[in-house]
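Removed from the display is one protein chain of the complex; every other protein chain stays in position.
By written order: A, B and C. Residues from 1 in each chain.
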Amino acid sequence: MIPLSYYLVLSGILFTCGVLGFLIKRNIITIFMSIELMLNGVNLSFVAFAAQWHVLGGQVFVFFVMVVAAAEAAVGLAIIIAVYRTRETLNVDRIDLLKL
Amino acid sequence: MVHLILFSVFGLICIAGAVNLLVQSHPINSALSLIAVMASLAVEYMLLGAEFVAVIQVIIYAGAIMVLFVFVIMLLNAGQEERSKGSRVALLFGIPATVVGSAIGAWVLIEHSGTGNVAIGALPGPPNQIAELLFHDFLLPFEITSILILIAIMGAVVLAARPESVQHTKKEG
Amino acid sequence: MNLETFIIVSVIKIVIAIIVLLTAVAYTVWLERKVVGHIQNRWGPTRVGPFGLLQPLADGLKFIFKEDLTPPHVYKPLFIAAPMIALIFALTSISVIPIGNWVTIGSIHTPLEITDVNVGLLIVLGITSLGVYGVALAGWSSNSKYSLLGGLRASAQMVSYEVSLGLSLVGVLILTGSFNLRDIVLAQSGTFWGFIPRWNIFHGLQFVAFFVYLIAAYAETNRVPFDLPEAETELVAGYHTEYSAMKFAMFFMAEYANMITVACLASLLFLGGWNGWLFGPAWLKAILPVFWFGLRVFFFLFLYIWVRGTLPRFRYDQLMAFGWKFLLPLALANTVVTGLVVALRS
Partner (left out) sequence: MTANLHLWLIPILPLIGAAINGLLGKRFSRQLVVTVALLFSGAAFAMALWIAAQFSSLSVPYTEFLTPWIRAGNFQVDFSFYLDQLSLIMLLVVCGVGFVIHVYSVGYMWEEGGFYRFFSYLNLFLFFMLTLVLASNYLLMFVGWEGVGLASYLLIGFWFTKYSAASAGKKAFIVNRIGDFGFLIALFLMIKHFGSLDFGQVFKSVQPFSPETAGVGLLTTIGLLLLIGACGKSAQIPLYVWLPDAMEGPTPVSALIHAATMVTAGVYMISRSHAIFERAPMALTAVAIVGVLTALFAATIGICQTDIKKVLAYSTISQLGYMFLACGVAAFSAGIFHLMTHAFFKGLLFLAAGSVIHGLGGEQDMRNMGGLRKKIPWTFWTMTAATFAISGIPPFAGFFSKDEILWRAYQASWAYWLIGVFTAFLTSFYMFRLWFLTFFGEYRGDVGLPDEPGRAAHTSHGHGRHGIHESPKVMLVPLVILAILSVAGGWVGVSGSLGGSDRFDKFLGPVFRSTALKVGVQLLEPGVTAPPEQQTEGTEPKTGHATELMFTGISVASALAGLFLAWLLYLRRPQLPERIAHALNGFYEAVLNKYYVDEFYAALFVKPLIAVSTKVLWHGIDQGIIDAGVDSAADGAREVSDSVRHMQSGNIRSYAGWVALGAFAVIAYMVWTGVQ
């Protein structure tokens, strides 16, 4: 028996790490990964709350998050590839023009 | 007791992985540490009893999404990320802010999130019940997400497909 | 059963499992060399021990004593980690595979597997899906064209065929309504109309699923005719071009371990697991199921080798087209039809 808040804190930390990664990383792919990290943190809190209140809905929601994450990954990575083809770089600081 | 031990062990692995993701300058390392995070998260789910979610987490996140990431990293042969002027600022302001923010958040959570305790396997999420939810209560969202996936697939194909001209040059070259 | 005994028992089981598995791996290699030899009208290993039975041992020694060289310009940490990852996941996946019913030794009542999980099947799938990383990272980290191409091919191929693999199992899952491998096996005990064993392969359309599963499994394990990641003629040795000595051995073992896992899974899911003819005294009754199970696994391994000795290799685009345009639709169709039948019957 451990307090729910531990799980929440863990998920919070993961989420913050994700945010931080988004802020300080310069490689698009890494930034993208930090987004996934945030999602994971959120998922954890979902499951934890589901466990506390005995509502399976929380777990179901995790599936939806995963599905969305998968879709996002597919499209996002495709975009990254396309960007890399035109820009020859993955550094977001270099990719600040909509049009070359 | 066991619960606390397992929780803290894998929780620490999680945090370590997350931090590693930040400090590593090479995307592939970040990817691997993220995989570690996900795997240990799966264990945390197991602890909460959500075994199905845990396995799906491993299969989808670790087994599919991250494979995509690694694959792309390999494809683009992404190297070390180089410093640039913006980064210093982000480091200077971002890290303290987030640390403080998370600290406050943690404190608030611990102090004010009531006295909810969860035991090992608090809520077993057997697949059939989850299926029940997915295909009855959440049917519409389910279908919508399926359409979303379809669109995502097409979008990915369109985006990643090489432009015609490039292909021609390829053929000639 | 209290925590300590549980831990002890688990450790014992793990040790046993690993030993058994590694031996099996070693002798699968031996078997392969023998069989392929005979298929190609030669003798295979004969020198070391009777019928070259000690050959695997010799090989092992050779690998150990070989110089373990890491080429320059490789990305070291991953170069070292990759084979371990591959082997670890290959070995882990065996942990939820039951080889027999529950047994009671003294006061300990335990299943004949490392742990009995409700979602065992999914766990196996998940871990095998993680196996990709070993290959991919190896290919990428060893910083060489052949390896990179091999790695890319391997990961692409594995990701693609995982889908068909997973979908091919859905039919079985629908029929038995459980992810628990033990339940699945138990559901296959008995017979249809008294003489056909009640195996899933004979159950409705599942022979289609079996066919799909088999092919997808071959692709998953990078075996002929899908062994493009290590296609000698084009990529030297694919992702483990740069590897030597024990690291190479790890990949090798990982591959065969995967073969065995897949074979176990196939026999559990489609050929009725350890169900079989029980006779004789109690101890024999206790042993027989394991024997029947081993027999099925052996059959599958033999099939692997046989195929390898017979078939040529696919071209890469053919491989992809086959996977996405033929296997996947087939698996989907099987899923839909089975689901419909079950739904209509209930």
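Just so we're on the same page, a residue touches a chain if its C-beta (ideal position, glycine included) is under 8 Å from a C-beta of that chain, and two chains touch if they have at least 3 such contacts.
Just so it is clear, the model here is predicted, and its values are computed rather than measured.
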item	value
Which displayed chains the hidden chain touches across the whole complex	A, B
Identified contact with the non-displayed chain, of B:V108, B:L134 or B:I153	B:V108
Interface with the undisplayed chain - residues on subunit B	86, 90, 93-94, 97-98, 101, 104-105, 108, 112
Where the missing chain touches subunit A, by residue	19, 22-24, 26, 31, 92-93, 95-98
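Assume only the chains that are shown with their structure count from here on.
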item	value
Farthest-lying chain, centroid of Cα atoms versus that of subunit B	C
A-B or B-C - the one linked by more C-beta pairs in contact	A-B
Mean-CA-position distance for subunit C and subunit A (Å)	33
Rounded Å distance between subunit B and subunit C, as computed from the means of their C-alpha atoms	28
Residue list for subunit B, restricted to those that touch at least two other chains	52, 56, 64, 68, 73, 75
Of all residues in subunit C, the ones touching two or more other chains	none
In the complex, subunit B residues that touch subunit C	2, 28-29, 32, 35, 51-52, 55-56, 58-59, 62-64, 67-68, 70-71, 73-75, 126-128
For the subunit A and subunit B complex, residues of the former touching the latter	1-10, 12-14, 16-21, 23-27, 29-30, 32-34, 36-37, 40, 43-44, 47-48, 50-52, 54, 56-57, 59-60, 62-64, 66-75, 77-82, 84-85, 90-91, 93-94
Touch list for subunit C against partner subunit B, complex	3, 75, 77-78, 117-119, 122-123, 125-127, 129-130, 132-133, 136-137, 139-140, 148, 151-152, 155-156, 159, 162, 177, 179
